[in-house]
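Missing here: one protein chain of the complex. Every other protein chain is in place.
Should a chain be cited, it is by its letter among A, B and C, assigned in written order, with residues numbered from 1 in that chain.
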Amino acid sequence: MTHFSALSLIKNALSGQKNWEPQWPDSEPKAEYDVIIVGAGGHGLGAAYYLAKEHGITNVAVIDKGWLGGGNTGRNTTIIRSNYLYDESAKLYDHALDLWDGLSQELNYNVMYSQRGVLMLAHNVHDVQSFQRHVHANRLNGVDNVWLSKEEAKEFCPPLDISPNARYPVVGAALQRRAGTARHDAVAWGYARGAAARGVDIIQNCPVTAIRRGPDGRVTGVETAKGFIGAKKVAVSAAGHTSVVMDTAGVRMPLESYPLQALVSEPIKPIFPCVVMSNSVHAYISQSDKGELVIGSGTDQYTSYSQRGGLPLIEHTVAAICEIFPIFNRMRMLRKWGGIVDVTPDRSAILGKTPVPGLYVNCGWGTGGVKATPGAAHTLAWTVAKDDPHPANAPFTLERFSTGRLIDEAAAAAVAH
Amino acid sequence: MTVLTHAFTPGPIVASGPVKLTLLEPVARFSLRLRAANIPTVAKALGVDLPTTVGERAANGTTEAICLGPDEWMIIAKTDDTDKLVSACADVYASATHSLTEVSAREITVRIEGDRAAELLTIGCPRDIDSIPVGGGCRTVIDGVTVVLWRDADQSFRMDIWRSFALHIIDLLYTGSKEFAAE
Amino acid sequence: MSSFRVSGRGRVDHTQPIQFTFDGKKIKGFKGDTVASALLANGIHLMGRSFKYHRPRGAVTAGSEEPNALVGTRRGPGRFEPNTRATVQEIWDGLQVNSQNRYPSLSFDIGAINDKAYMLFSAGFYYKTFMWPKSFWDKVYEPFIRAAAGLGVSPTEPDPDHYASRYLHTDVLIIGAGPAGLAAALSAARAGSRVTLVDENPEAGGSLLSEPSAQIEDMPAWDWVGKTVAELKELGVKLMTRTTAIGYYHQNMVGLCEKLTDHLASPDGETPRERMWRVRAKQVVLAQGALEKPLVFDGNDRPGVMLAGSAQTYLNRYGVRVGDKAVILTSHDSAWYAAFDLADAGTTIAAIVDTRAEPNADLVAEATKRGIRIMAGHTVTGTEGRLRVKSVRVNPVTGSSVGAPEVIGCDCLLMSGGWTPSLHLFSHTKGTLAWDEERQTFLPDHKAEECEIAGAGRGLWGIEAVLNDGAAMGAAAVKSLGKDIAPASYTVANDRPGTGVSHKELPTDLDAGKARAFVDYQNDVTAKDLRLAVREGMRSIEHVKRYTTNGMATDQGKMSNINGLNIASDALGVPQPKVGLTTFRPPYTPTTFGAFCGYHKGSHFEVTRKTPIDSWAEENGAAYEPVSLWRRAWYFPKDGEDMHAAVDRECRATRASVGIFDASTLGKIEVVGPDAVEFMNRMYTNPWTKLAPGRARYGLLLGDDGFIRDDGVIGRLADDRFHVTTTTGGAARVLNMMEDYLQTEWPDLDVWLTSTTEQWATIALNGPNARKVLEPFVEGQDMSDEAFPHMSVSECRVGGFPARLFRISFTGEVGFEVNVPAHAGRALWEMLYEAGKKYDICPYGTETMHVLRAEKGYIIVGQDTDGTVTPHDAGLSWAIGKMKPDFVGKRGLARPDLVAEGRKQLIGLLTEDGKTKLEEGAQIVLDPNQPKPMKMVGHVTSSYHSDAAGRPIAMALLEDGFNRMGETIYIPMPDRVIKAQVTGTVFYDPEGARLKL
Partner (left out) sequence: MLLIHCPYCNQTLPEAEFTYAGEAHIARPADPSSVSDEEWRDFLFIRTNVKGPHYERWRHFHGCGRYFNAVRDTVSDRFLITYKTDDPRPELSKLLEKSK
């Protein structure tokens, strides 16, 4: 692996960029691995990276049915924050945020983690109560999140319309300054490169069709388009497709998969300094390094694996954006797309062991798992390596759905992303 | 914005142009629910047929019925007939159980008529208006709001809208009628 | 008029001159010109700057696929938009056009310094750098990258225009009104179908508008177009121009964006700027045509380098010669025709450079006839010129060897790399594509929707072939609708069918590593970038796209996808069909946000529901708060009072005498039928069997998970009739939930549900004098305490109106809720208000309601509970019918965690100093001195200043709260720690004595 440095960059520039090496090889499967990770999204690739780097487990394959990073990792609005309400969530997401902070240097790959601040708008008394609850809880958990008056919010984000006559007037906002965005593709690529450099095989275009178990119930490996591949442990990190994969191991999941859409505008010069989210009005927006406005929509009402989504939702989303930012009405939409997100009943992830020995699962991140990427990857690796949860993911079990010990951020606040 | 207010005073809203909008006088209105076996008895008591195909209507004098669901009808009558209808139904309740609930004040009715009345509805209603026969109707949606649409003539409709949504929808129709007039 | 305008030529109106400005300079054109055609008519090719390197750029196309000529357009205040394609924007008198992404001027741009460092700025370079030192990213590198990126500038003012939308149902929707679309429309309309034909251009005709010399059915092409359009109109076809099909959705739903005013000098103000059509078609015919491909060689982006077909369009449609001296570079026959047309119009054709060794003999003869030099088996290896091409470097190619160059002077270079069928919309449907080896392009394969593809869109070149195909496809579309028509058959003279070959980047004799051969113009992606991406392990075309940004510009790869594919496929050593294309996504061309918003702007963004009494509140100066879709009177400030003062006064007045409150927004559901009581027993936690008609009870609704969903007072009007109330926000949800259980779990129950929320206006009167105010208006109900005790309901008359009268209290005072038909709400309110004046009646809003109920410890679902709270947690165990075999939520409540000890429970809090009001949402700890992260044990759910208690009061959810009565807990604030004592939740009149006054 070529180490990226100013020197390597200049050297290669002078030699016509002809000497760069592949950032990761396109591997063919071996007969057996210590660990197979199903799903080469940020979470799966990251887990492989940490398995190799922190636990010395390098006989690892990450298998994807398509191209690496082509799942939700490649199609999200890149909002990263950790100002969640419950201790369990705050701990996990803040663990992720700490890792985000040095990720570019750690991976020697610029993931463009941009701490531009995430502003969450309050439009009514209920929002204020709910956001204040977050602000207070976050403060005592050591997570940065402050309350702003609407004037302060406007100062932080000048395009914001704070006129009291708006249909949903802004009454204040919660701001997490440490939060922001990252270059989503680079996260997958950086982890892939880092993992590959440590011996991990990345196997693309190879759908896993079944998880195989031995007579004792333990996993023995996976069936794939390229044949059976043996494994001592299998971790499923297949986002929207988790139910499908887990079903082949006989594990039924509390998940539903929905299309979630996003869109970008044509690129413009910098106008939008931060990330703004409004849950009442249903709009999420930031501006990318390339200049497009990146806008998140909601999930369609029905479950689907079609990566499409309908027009009405997009119309509503754009109207919501223009309601809060009327100056964008004459901007144009460049592209809109969909992803498939897996949603749990309490809108919190499931990350840990399963009833099947040797089988681990990381799923249910729904509309908001990019921000967790390094944290999820790091704790998943830990859990797989030690067959025991990391303290940060311990509460995110499958069992909670029988005991009722849910981590219901949605019920508490109706906050997405 | 229209001149209309939440007082909903009956009268014209848009009086000329390709589409006229008029707020109609209040009527007595009931939501009627019952199982198939009891249709004849209750229909007799009400004095109006209860059609069994969703979207079909029947009328007897000023009393009208529209089938809105497999066990649901909207009954419309003169306000003066309210008590009469209630007691007629009460009389047969024991033999033909049903639910008759008065909703006269729940809805506001606007008439939409004129050369392009059907087309005006397309500014918010995703249904194919052509599929609603004259003399029929349906419950449907316009700009996210549930309404009951009665097609009285090729280019004449009544639209029943829940009160608190009515101004929003009528405003939309008003905006549309201005747009049509400008074409 | 400049020498580039060919008088009498084109479809522009030479009698209607129009003046607009470009970067402040006055430019003249004609009605019918686009910004680009008018600029070209004035000899201006330089129209923009590229994204990354700020390279000078001119229009390469004449249509909506334009990647380079992007400009800002302005029409007075608020009406500015960036990134408008100059090739599409029609001109009108006074239009202001500005170039973009340059400083200080288009011809001298400091940003072009990036171009000099291009060796560094290769694909993906930013992933490899800007990491040291770490702190520089946010402060230095990122702002620099951002400022360099982006194209135009954002609008900065709200948009004064309005937008519209419509639904349209049609039998056949035809997209594209070129020869294929026109012929298809004729077939379908003649068969008697409802037909809609749309085209993004201002007029129908498509490519025929650029082919005036063709003869269709012995008629000049333009005459045929005119005649056809007339016949279509006659047949009732809805022909929509300036209308782009932006997306093809499920089951033949197609989104169209119609532009109505952007081409007008003075729109009338009533007409919307754009209208979004949501079309549902039984059949769709895609007749989108084909897009010409650029060729990829060093310097192929210089202003003056343009697609040959576009040059032909500028000449034939706009009467503009794009240059005086042209070199043609082509791998396809079609460019030869462009050369002939231009030559005939007076442009010198310095050479036709064809990459093929043996071009079509007829074409060669035609060219020779015109004295044009033919350089077959040649290629172009470079161009020169700073802001406009001034010469090209032409080399012979034999096999893989490139011979010595010859430099040929010119002022434009017209290229054609062949054609790509437009399959964007087809691909939106997830229809599959198949690679056509002969045409070297993808063609439609498996269809996922009810549609046909016609014309150049499925690889047919030549007008006759396209017309006949269109006619056949139109007939095929109506055939599946049960209509039969024999497709017309067309003969075309002077047709211009053609063939060609396809290329990756063209061969060169120069160092390939130094060549700047652009594939994606706007995003400055070169062939070399694509190869670098592959070298770095980007083996999927999706990786290549994302690593290089090829195809991600505002043309969405219309110019670059196939060339990119060819190069990537070569670099990978994998054939094109195995490499595949990236995904096409809506919209087809960039589409204004306003068009998506339609009518949903300002107060129409979403409905604002108002109660029948709202107007009175407004007249009486209410401050409002939004509650779900409703606006509710929040408080009624008097002469400069703030909220706190107003609420204190309203509370005091109510407890002292009487307050009046609009509760109309409460959800109401009529539950009727012989099984009504059984249904209620199953839905709500409470027992209902013994509740006598005429009595009312507080009802608690859970989800089957055991958590609180809603609550409300429920009156039994008769054995088989209940009047259920729900929370304001819960009304629709609760009814939906009830219907769900009724219809799917218990369909055998004889009971029906009707929403009566809006049937009734609800007026609450509370306070020791409430009865006195109300009693005189009541007919048919004895109002004495004995005859009508607390928790009663009665059907009677109030104020002459039929009424449902409840005696209930959400304040702890004697209270009544009068329901009267909505239209009578305001009248009764005024009567009661008038009558109440002698008792100093006080209208109060939701805030006072909240305080009064909190003083009594009544919960608000959604504030004191949050979806994780059980009845036990909320202190409502008494509301559970323990003897009932089942109710919704009963089993859920028995789950281990819900019966565990130490759950968070609702308790009261009194701050120790008796003065500090806690903040709602503030967190509670037992040890304020612990380090962070602290162990939080609960949070404040409700907190108010209580006039009645003479101090602030609060409610909180606290771990093991019921066992902590009297304990001190701590609420750490940013600046201090507040101490408070755990108490019960009733802060006022704990015995309930005031209910009996």
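Assume contacts are C-beta pairs under 8 Å (C-beta built on N, C-alpha and C of every residue); 3 or more make two chains touch, one makes a residue touch a chain.
None of these values were measured; they are calculated from a predicted model.
The undisplayed chain touches these shown chains across the complete complex, A, B, C.
Only one of C:619, C:886, C:975 or C:991 touches the absent chain when the whole complex is considered: C:886. When the omitted chain is restored, the residue from C:747, C:931 or C:974 that touches it is C:747. Only one of C:253, C:552 or C:691 touches the absent chain when the whole complex is considered: C:253.
Shown as candidates are A:53, A:150, A:213 or A:308; the residue that touches the absent chain is A:308.
Of the residues in subunit C, those that touch the hidden partner chain are 249-251, 253, 278, 280, 430, 448, 704-705, 736, 739-740, 743-745, 747, 885-886, 890-892, 894-896. The missing chain lies against subunit A, touching residues 241, 243-244, 247, 252-257, 301-306, 308, 310-312, 342, 345, 401-403.
Residues of subunit B that touch the chain left out of view are 53-55, 68-70, 72, 126-127, 131, 138-141, 144, 146.
Heads up, the rule we're going with is that only the chains that are shown with their structure count from here on.
Taking each chain's centre as the mean of its C-alpha atoms, subunit B lies 32 Å from subunit C. Note on chain placement: the centre of subunit A and the centre of subunit C lie 22 Å apart, centres being C-alpha means.
Centre-to-centre spacing of subunit A and subunit B amounts to 48 Å, using the average Cα coordinate of each chain. Chain contacts: subunit B has no residue touching two or more partner chains.
Remark: subunit C residues 51, 79-83, 119-120, 122, 125-132, 134, 137-138, 142-143, 145-147, 149-159, 161, 247, 249-250, 253, 255, 276, 278, 430, 511, 513-514, 528, 532, 535-540, 542-543, 546-547, 549, 554, 556, 583, 585-587, 590-594, 596-598, 600-603, 605-606, 608, 625-627, 705-707, 862-863, 866-868, 892, 895-898, 919-923, 925, 932-934, 936, 939, 972, 974 touch subunit A in the complex.
Taken in their complex, subunit C has these residues touching subunit B: 164-169, 268, 270-272, 278, 280, 599, 603-604, 607-612, 614-615, 629-630, 670, 672-674, 750-752, 754-760, 821-824, 826.
Considering their complex, residues 1, 5-8, 26, 31, 33-35, 71, 97-107, 122-130, 143-145, 162-165, 167-168, 171-172, 175-176, 178-179, 181-183 of subunit B touch subunit C.
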